[in-house]
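With one protein chain removed, the remaining protein chains of the complex are shown where they sit.
We call the chains A, B and C, going by the order they appear; numbering starts again at 1 in every chain.
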Amino acid sequence: MNYSYFPGCSLKGLGRAYEESLIPVMRHLGVEMTELPDWNCCGATAYMSVDERQASILAARNLAIAEKAGGQDLLTPCSACYLVLNKTKHYLRETPAMRAEVQQALSRAHLDYSGNTKVRHPLDVLVNDVGLDAIREKVVRPLTGLKVAPYYGCQLVRPYSTFDDAWNPTSMDRLMTTLGAEVVHYPLKTKCCGASLTGTVPEAGLRLTYILLLEAVRRKADVISTVCPLCQFNLDAYHGQIERRWGKVRVATVYFTQLMGLAFGMSPRELGLNRNFIPMAPLPPLHAQPSESSTP
Amino acid sequence: MNGTNHNGIRIGYYICHCGHNIAGVIDCGEVARRIGVLPGVVVSRDYKYMCSEPGQELLRQDIRAHDLNRIVVASCSPLLHEHTFRTAVEDAGLNPYHFQMVNIREHASWVHTDHAAATEKAVDLSRAAVMRVRHHRALTTTRVPINPAVLVVGGGIAGIHAALTLANAGKQVFLVEREPSIGGHMAKFDKTFPTLDCAACILTPKMSSVRAHKGITLWTYSEVAKVEGYVGNYTVTVRRRPRYVNEALCIGCQECISACVYREPKFPDEFNVGLGKRKPVYIPFPQAVPQVVVIDPDRCLELKTGRCKKTCVDACADRNAIDFTQKESLEQIQVGNIIVATGFRLFDAKRIPQYGYGMYPNVVTSLELERLVTSSGPTGGEIRLRDGSAPRSVGFILCVGSRDLKTNRWCSRTCCMHSMKLAQLVREHTGADVTVFYLDIRAPGKGCEEFYDRSLKEGIQFVRGRVAEVTDWALAPEEEGKLVIRVEDTLAGFVRRIPVDMIVLAVGMEPQSDAQSVRRLFNMSCGTEGWFLEKHPKLAPVSTFTDGVFIAGCCQGPKDIPDSIAQAGAAAAEAMALIDRGYIEQEPNTAHVLDDCCGCKSCIPLCPYTAISFDAGSQKAVINEALCKGCGTCAGSCPSGSITQNLFDDDEVFSEIEGLLHA
Amino acid sequence: MKITRTIKYESDRVKGFCDEIMRIPGCDQLQACIQCGTCSGICPLSIYMDYTPRRVIALVRSDFKNEVLRSHTVWLCASCYACTVECPRQIRITDIMYGLKQRAIKEGIYPRNFPIPVLAKEFSKMVLRKGRITETLLVMRLFLKANWRAVLGSWRLGFGLMRTGRFVLRSERIERQSELRSMLTGKNGGNGGIPKEKS
Partner (left out) sequence: MPSEIITPPASWSPRIVAFFCNWCTYTAADLAGVSRMKYAPGVRVIRLMCSGRLDPQFVFDALRQGADGVLIGGCHPGDCHYSEGNYRMLRRFRLLRRLLADLGYEDARVRLEWISAAEGDRVRVVVNEMTEQLRALGPLDLPGRISEWNRELAGNAPGAPSSAAASPVPEVSHA
């Protein structure tokens, strides 16, 4: 399985632990990822607020480079990038005038956009292309007893994504069960984490993050599993500020790929787990695991 | 073609303004002027309303004064007024088929904004009709006798009322119902709005009249399997499912039910929408008609395993009504008209997961609450939460599944009133705080606004806003252990969280899941939403495009009980109008074989009505006019052009094409 | 208590504003709104907004341009798309919010002393210069520009990021930056196209 890989700016910065865990996990499953040459910022939500045309060109440039690179599906781990790239595809298909404008801009760099590249999220690829059976085979250290709150956030499932339900997505739930973890009922799984408002308008943004943490604690989750660098940052790095405002809501938030890596027997450090503000409680030593752990 | 002799052809052309409908876009005077100069056109006029009595009179006078023998009227769709004008032409002494209609309203003025182009189109269409009408021949209709029996499909309130109306007029009626009892949705209701009179008191006497009426043959637990023939002469095959109880012998004593080897009712009871339990042998509800038990083959031990003690048979004793050997049977009946009253189904609330139906036990549908509030229901009329306690606060969410492009875009019309009725009953029974979350209160019926007024005075809270979600996570102390509704109070202008004990979802109506196959069975059309399509929303609201097939009740669209009954009466009257005339007049658009038929027989297998046969004597095909329904398929495919179709003759169509294109 | 006048006169409307917004791709369904409030009810941030999303739609439809563009509402939208997915009329409310944000920036009448539009503009400037975003640098710029006191307030966060190796100071940039800039601005090289602020 070969994919183009669009890391996005966050995975090179605040979300580097996501990339650090994604790459070994994918390699372990035999998935080839080739980083898109000279990719640029997807435009994200902020750019959309300023200039729609320029934002579309930014996204389209990446899609055009992916086409030029061979047209494999473009793997996009960041939810914001995933949404922006899919949304741009959608609008360029729907609005011929905008498409013509974008096409003209791309032609300045001898690039061409056909709209055929599929933008995929690693969760989609892992569950639907690699398959849960293949993943189960690689589990050497089942996460038995670990209570996971699966948190999908907003932009992965809404509104351009089609691989899971917008209201009650289940792919990560199934993935976590495959790893041997116990999935807690987490009704806030698609609620917004506050996005960049945690930094800009903390009184609003942090409260959203707080509600997510509070519910995870109430449901007795050991760890929240995320798919998005911004969600992870908000739920992890703002813990101190949140607890100072509203009291203790201690629960670690990690990338779903980090949990996969742990189940595959990789070390926490290798997976970037040391980059968390709120550390995840170490898994019990392997020999304490029940013996059926090796059966698929 | 232009060689046609115009001598003797005197055409009158009339273009209708239809008030502003046509004249607002099309320059009618200009069209009349340009058509007036065509060869053969003697009179060309524009007039405000051609279909009005003065308009028709204008036609009749001109026919007499100018000795016209062909008439063209350009106005609305022929499906609307062709018959009107043919009758007017006939009144003036012309053959009604020496008339041609041009549709410049639905096909031009209403669909185009460019006045010049629409006028040009009206001229082209009119020229085509003028050229075509020259070729029209005098035709006569044939009369076919009508079978006076009527089939009514569906035994809800609409079907019951239609059947009784017809039977009371002395007609023979077959009433076919899929469920083991008639009664439909109405039988499940406690009280009816806006009068709050008891539903059973209205319905059950009608149900027993059906059973008692000599003119009605009632077949429950049966479905129509096949419909053949045409108006006046339908042959209908009905599939009768086995009840495993002989209807003629069962007296409804229900001893078999008490005697069943299942001591306690164990299986979800359909009538109580799963809130109650029944045994494998059961009677759907106490007032069921017919009062005949039914045995559920999926639950009955004997039918499943063949190894039951059959205590029911012993209980039935010498009446011997129970018959485990019953098989499905097919019965054939002959009827002249069919009334389809197959009703609706309720929207599945699980399709809107954010309201938590199926996830939170105290989220119920309006029909479930209806069963809880009924004294004959599973709780004896006590409104109870799943834990057995009485709710102290109840929220009603309206428009569930309705007015939503993702589910059903229509308004279901009854849910506002239905919810207000239930809200009043909840207050009456429990004294709970009731909040109704609505988008717009639609209470336009007679006495309905007054009912809304009364609901307000009863202390029911109304919050205008579509509920965004129902959750069980508390953010404030008063929310602990409750269901929390999050909604924008759009009148107050802010978001509210409202904790309640019970939530009632006012689920909308949608077409039955098998509406498409039923539609095909009776050769009807469905609208975009899937409701059966009436022939015309105003002029023919209970007719369909198939003559002799009528629709009544909610299968045509959501409506309340008074409207369903009114429609049922209208459908019965339409059927009676046909029956009492005694014959059907057939459109003379039948096909005929010309002398130059070479006898290749290629047309014979094409006819869907097997109206074409081969005459060995003359070595030509022959069309049986009584069987021909006038589709023209044979005429369209005859390799030697030796079949013509009346009203759609080659000459007529070719002149129409020429007229359309040649300025 | 301060008494304010809330009546609106016809002269307060900017005729044609709604039509203008409806021409933006994705905003064309605006007129189908039935004012049900699902958007506001599902919006996690509507509780902080001066006008709820439903009211923003109503204001746009009635051409109350200044009220809309000066409101905090559009800037508080976190783009979670819940409203877009839930809207029973399939109105793309999030995209309408974007359309309004662009309009506000273009006209320079967004709320002052409010960090979100500043973030959006700093973000786009950084992309135009470097092609990529270095979050820590962006946040520092933002704090310096909008609210320098916050930099002191969040020292713990910054320290934590450094401790966990997530505080990146090396600026990310793409190789063919001038090519990207010429695509975006339609000009070869230069610094054109960076939106200018009206005063």
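A few remarks follow.
The rule we apply is simple: contacts are C-beta pairs under 8 Å (C-beta built on N, C-alpha and C of every residue); 3 or more make two chains touch, one makes a residue touch a chain.
Predicted, not measured: the structure shown is a model, and the values here were computed from it.
Within the full complex, the chain left out of the display contacts the shown chains B. Residue B:Cys631 is the one among B:Ala169, B:Met359, B:Ile604 or B:Cys631 that touches the chain missing from this view.
When you scan B:Gln56, B:Ser75, B:Asn103 or B:Thr192 for touch with the missing chain, the hit is B:Asn103. Screening B:Ile295, B:Ile383, B:Ala443 or B:Val653 against the full complex identifies B:Val653 as the residue touching the chain left out. Panel shows chain B; residues 1, 77-79, 103, 105-108, 110-114, 117-118, 120-121, 124-125, 128, 520, 523, 525-528, 533, 545-546, 589, 606, 608-609, 629-633, 635-637, 641, 645, 648, 650-651, 653-654, 656-658, 660-663 of it touch the chain omitted from the view.
Everything that follows uses one rule, which is that only the chains that are shown with their structure count from here on.
When the C-beta contacts at A-C and at B-C are tallied, the pair with the greater total is A-C. Separating the CA-averaged centres of chain B and chain C is a span of 50 Å.
Inter-chain spacing, taken between the CA centroids of chain A and chain C, is 23 Å.
The multi-chain contact residues of chain B, meaning those touching 2 or more other chains, are 354. Within chain C, no positions touching two or more other chains are listed. By the touch criterion stated above, chain B contacts chain C in their complex at residues 354, 399, 403-406, 439-440, 464-469, 486-490, 493-495. The residues of chain C lying in touch with chain A in their complex are 24-26, 44-45, 48, 76, 78-82, 84-85, 92, 98-99, 101-102, 105, 115-117, 119-121, 123-124, 127, 131-136, 139, 142, 146, 154, 156-157, 160-161, 164-166, 168, 172, 174-176, 179-180, 182-184, 186, 193, 195. Residues 9-10, 12-14, 16-17, 38-41, 43-52, 54, 57-58, 61, 83, 91, 94-95, 98, 105-106, 108-109, 154-155, 158-159, 166-167, 190-192, 194-197, 199-201, 203-205, 208, 237-238, 240-241, 274-277 of chain A are the ones touching chain C in the complex.
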